[in-house]
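Removed from the display is one protein chain of the complex; every other protein chain stays in position.
As written, the chain order gives the labels A and B, with residue 1 at the start of each chain.
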Amino acid sequence: MVIVVGWLVRKTINVAPWVEQRPMEVASGDGALSLLPVQVGLGVFLAVATSLFALLISAYHMRMMEADWATLALPRVLWLNTALLILASVAMQWTRGAARWGPMDNVRKGLIAAGVFTFAFLAGQLWAWQQLNATGHFELSNPAYAFFILLTTLHGIHLLGGLLVWARTTARAMRGVELAKVRLSVELCTLYWHYLLLVWAVLFAVLLHTHR
Amino acid sequence: MVLAIALVLLVVGSVLFHYLSPWYFTPIASNWGHIDDTVTLTFWVTGFVFVVVNLFMAWCVMRYRHGKVKAAHYEPENKKLEGWLIGLTTMGVAAMLAPGLVAWAKFLDVPKDAAVFEVVGRQWYFNYRFPGADGVLGTVDARFITDTNPFGINPDDPKGKDDILIASPELHLPMGKPVKAELRSIDVLHDFTVPQFRAKMNMVPGLVTYVWYTPTRAGTYDVFCEQLCGIAHYAMRGKVIVEEESAFNAWLGSYPTFAQTLAQVAGDAAAGEPLYAVCGACHGAQAEGNPALNAPKLSGQGDWYLKRQLLHFKSGARGTHEKDVFGKMMAPMAATLADDTAINNVVAYIKTLPDKPAPATVKGNAKNGHDSFENCGACHGADGRGIQAMNAPRLKGMSDWYLITQLNNFKHGIRGAHKKDIYGPQMASMAAMLTDDRVTADLVAYINTIQ
Partner (left out) sequence: MTYVAHDESAFVPPFEVEEPELYHPKTFIGKYIWSQDAKVIAVQYSITAIAVGLVALVLSGIMRLQLGFPHVFSFITPSTYLQYVTMHGMIMVIYLLTALFLGGFGNYLIPLMVGARDMVFPYVNMVSYWVYLFAVLLLMASFFVPGGPTGAGWTLYPPQAILDGTPGASWGIILMLVSLAFFIIGFTMGGLNYVVTVLQARTRGMTMMRLPLTIWGIFMATILALLAFPALFVSAIMMTLDQALGTSFFMPALVSKGQQLAYNGGSPILFQHLFWFFGHPEVYIVALPAFGIVSDLISVNARKNIFGYRMMVWAILAIGGLSFMVWAHHMYVSGMNPYFGFFFATTTLIIAVPTALKVYNWVLTLWRGDIHLTVPMLFAIGFIFTFINGGLTGLFLGNVPVDIPLSGTMFVVAHFHMVMAVSPILVVFGAIYHWYPKVTGRMLNDTMGKFHFWVTFLGTYAIYYPMHYLGFLGVPRRYYAMGNTVFIPESAQTLNEAITIAALIVGAVQVVFIYNLFWSYFNGKPSGPNPWRATTLEWQTPETPPKHGNFGPTLPAVYRWAYDYSVPGATEDFIPQNQPPGKWAKGLEDKPDASELGPLDSTSGIPKPLTGHS
């Protein structure tokens, strides 16, 4: 919010709006950001998602203060999952380069690699649930467990949403469209994957910090 | 023009209303004069702004209306004017905020010598606990709550044994002494509000909150719950009686300690059997009830409830209203039970009698009654089985004609209005929702259908 207001103040200070000007005379940069609407749209959506996860983390901290908090032994597989998500992000980044310079074949490879790693990550998360379940932590009345499920689920749903766009992009890439036709989608996906990696890193850090 | 006049009239009317209307703060009965002072100050500041800005607007509307002026003045902004206005507003705000924060600091600073007591909020009544001889309240937890330990006091904590339990929504406080109320809820959010004390605070399950005051004026004051707590929120009431310390001590002494409440012995059914002979004459040998004699069914009713009603009849809390024809007949009967032991015994005997559902006699539309029963079920249980923790007796399978009589009695203040009947007013508030006899009949018809 501070950033938003700060940016808007910068845009609005030192302007005397009642002075008429031709459009050409208007200082450039006051107008739109030098981005496409979808890029800005994704940015705004990421702000919304950030608000969501930040609130969840603060709720988590507040709930932790209560007396009944029982720490949770985090399944080891989460480390593997983290590595998988990093790989997915790296693959996306690599695809982004390929989408810029070609060839198309690399884009396809990169997309598929990123998708495989992402699905592997999601499967790993399910496995982590399974492990918790097996160690007898499957008690929703334990808030640490409930929070773990809630946080991983919401993060997973965001990834699934990303995978929808990924699927569309991959399908198009497979059909063999021009490189330029998938470039933007790949760029947006890359940003989104990096963002979700960051979110996961923060979530995982919070979980680790409070469980050991 | 009309608009300008209307605005002026509204401003004048609002100010007059403020001074002339009979509705304002009740006279304060605690040390929180600071709060009232801050309110008064806020009224002056905001009132000034209200009058000046609105009158200025009314004047503008009149002075600059179309036709009276040739054209509007062109002036994009006036930094100086805006700067002044911001400055003045900031000063006004600061003038209200500063004393407010000072008052709040006082609010948080509980005097060291404040006597501690506890308010327990539960759906839908207040109970109180005083620390007893050791001056310390015993530890509590919702997990300890049972029908015999309704306060949830830790049975292993020696500090809790001498705590005095006030299982009544009526609280007495000594005058002129600072008291700190520790507030606790065992189910949902509640609030402990005494309008004349000004100070209030929510009661939160899982937390102990507090509020303090020094009662300064003797009298009887209402306690309200001011945090929505469910269907009977509006019926969650209590009373505070501020009195001299001697009277307060006498009142406090009349309540049992936690240890005493635990020590109560169960009644002896065998000893109760001969005592029941008197009752059986009207209520029937099996306590099945007898409509011809206006005697309701007793078997199957909660023993705690029968006990309470017998005590009420004995003490005059029930059966003394002039219109309570049948209650007046019961009162002398209850008087034949000499003491609490006798009452315990006879109730224990009634408990051994077989519980067969009373025959249905009331005709009504059970389907309509189902909707109203939503409100009854909140306390009496969705199946009408009665819940001791809610002070709600059993309804299903009991004499339906008797339910009708009692609902009408509650509604018309024949029952539940007596000063000593501490649970009655709540039922009276609830019964008031039954707007006519048909609604009551429908409701009871529904109760008859509950299996």
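Observations on the structure shown:
Throughout what follows, contacts are C-beta pairs under 8 Å (C-beta built on N, C-alpha and C of every residue); 3 or more make two chains touch, one makes a residue touch a chain.
Given the structure is predicted, the values throughout are model-derived calculations rather than measurements.
The residue touching the chain not shown here, chosen from B:76, B:253 or B:354, is B:76.
Across B:176, B:205, B:256 or B:284, the single residue that touches the chain missing here is B:205.
Among A:118, A:152, A:169 or A:190, only A:169 touches the chain left out of the display. Touch with the hidden chain on the side of chain A covers residues 1-2, 4-5, 8-9, 11-12, 15, 17-18, 20-26, 30-38, 40-42, 44-45, 47-49, 51-52, 55-56, 59, 62-63, 66-69, 140-141, 143, 146-147, 150, 154, 158, 161-162, 164-165, 168-169, 180-185, 187-188. Listed by residue number, the positions of chain B touching the unshown chain are 3, 6-7, 10, 14, 17, 21-26, 32, 34-35, 38-39, 42, 45-46, 49-50, 53-54, 56-57, 60-61, 64-66, 69-78, 81-82, 85-86, 89-90, 93, 96-97, 100-101, 103-105, 107-108, 122-123, 141-143, 145, 147, 152, 183, 186-189, 191, 193, 195-196, 198-207, 209, 220-222, 224-235, 237, 239, 371-372, 374-375, 378-379, 381-382, 387-390, 425, 428-430, 432-436, 439.
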